[in-house]
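A single protein chain has been omitted; all remaining protein chains appear in their positions.
What follows is subunit A.
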Amino acid sequence: MSAPLIEMRGITKIFGAVKANEAVDLSVAPGEILGLLGENGAGKTTLMNVLFGAYAPDAGEILVEGRPVAIHNSADALAAGIGMVHQHFHLAPRLTVLENLLIGIPGKSGRIDRAGGLARLQEIGHQHGLSLDPNLPVSALSVGEQQRLEIIKALFRGAKLLILDEPTAVLAPSEVDGLFAALRSMAAQGLGIIFISHKLNEVRALTHRCVVLRHGKVAGRVDHPASTTSAEMAKLMCGHEIVPPTREASTPGAAVLTLDGISTSGHAGTPLRDVSLFVRAGEILGIAGVSGNGQRALADVISGMLPPKAGTMTIAGKTVTQFSPRELQALGLGRIPEDRMTTGLVTNLPLADSMVLPRIGTESFSRKGLLNPTAIRAFAEEQIKAYDIRCPGPMVRAGALSGGNLQKALLARELAFDPKVLIVSQPTRGLDIGAARFIHEKFLAMRAKGCGIIVIGEDLEELLMLSDRIAVMYEGRIAGTLPSADATVARLGLMMTGAVQTGEAA
């Protein structure tokens, strides 16, 4: 291949005491798709933000087509031919597709150059098979379409190098194929692409070469990702072998949580219809299903946020149907919600506060009606150590943590009080292998201690690995329950579409 399009040499970026990047070298040739692999917090996004001018590097230089360039802001990056598709899209939802494209583009005789913009949009559409209705407001686009708009936006500005930060995290599997096709077409036409991901199979399928980051440093380079095994790459990423945890055989005890004929109404999303299930002590019950089939209502009912219209719920034999979240918590119910940011913790408050939130006012964290800051801090510090939560300290704003670290913090918060029942939604969504492994191990350890765990998830492989039994939800009902020994991905997949009704009665 020809001379590198972009070369980064010895890039170092320090945030406070954290070295987010240390002496990183990286280059991309025209027509090349480079994978940038690493666990959450390994410094992938920081490195790309340096390249795109959002952060100034503390050391190192950037060369574009062999010439050193100074990139102080995104305008410099764009001028150098670098375009970036961020993980969180940079679009204005109420402006149209065309307006979002034309932002920052000089007009024609003082006016916005609509005609020129439309022509260019059509040209890009032809060239790479990327098309969008220019007059739709962005809010009317699907997530996949918004991502396409971001890519078009970069090409619109004449990007020669395109950076995509975890582009598949927000996409459905069918959309991923479309994205990959478009990226291959762009590379074939001479564009350089940097593809950031922690999903090994995607990197192996798409990229020509890849660089693995760990703790901000280059941990390794893979020249033929397609012919390298996932295990080898995972080892580079985590620094050690990844062995899937084994679920030891166990004899479950008595039912700790029982739902009998639960129905709900008036809930955003699919309501529950006559749902009966139970989980026993020392057992993991997986709830499979295409998202939007009542899983959210189920989690909300169990955690006490949605009072059911009919049916009863019992915890260890005690009827708790109309209990508040706080009362359920006191009975030993732990909850790890689907959306860490909105129902998990308070992003603008210190991490320590979020970690004691469900137990504020209890004796552990308050004295005579006043908060006990020493105890709160001590608890947070202890958990940060025990769970290896990477953060500057317990008083940091919770929202500043990465997804994996937030999930660890939530897990720590619930497990510290030995729950009898744990309800968990999408426990490892958006997490890398290392963090996911850690969470799985914790669940299995809790199971061994006699906790009854309900795991709601979409990842069937994960559910099969963790669960003793798997219930499938379809349109607000339990379509069937299988012992996981009898379940396969194919069988569960069929049940998830409502095609088969099978299994033991609840």
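Operating definition for what follows: contacts are C-beta pairs under 8 Å (C-beta built on N, C-alpha and C of every residue); 3 or more make two chains touch, one makes a residue touch a chain; residues count from 1.
As a working rule, contacts and distances are computed from a predicted model.
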Name the absent chain as its UniProt record does, using one of the following: "Methylaspartate mutase", "Pimeloyl-ACP methyl ester carboxylesterase", "ABC transporter permease" or "Transcriptional regulator".
"ABC transporter permease"
Among listed residues A:I112, A:A330 or A:L357, the absent chain is touched only by A:I112
Touching residue (missing chain; options A:I11, A:A42 or A:L78):
A:L78
Given A:N100, A:Q147, A:N293 or A:Q383, the correct residue touching the omitted chain is A:N100
Please output the residues of subunit A touching the missing chain, sorted low to high.
15, 52, 54-56, 73-75, 78-79, 84, 86, 89-95, 99-100, 102-107, 110-112, 153, 157, 400
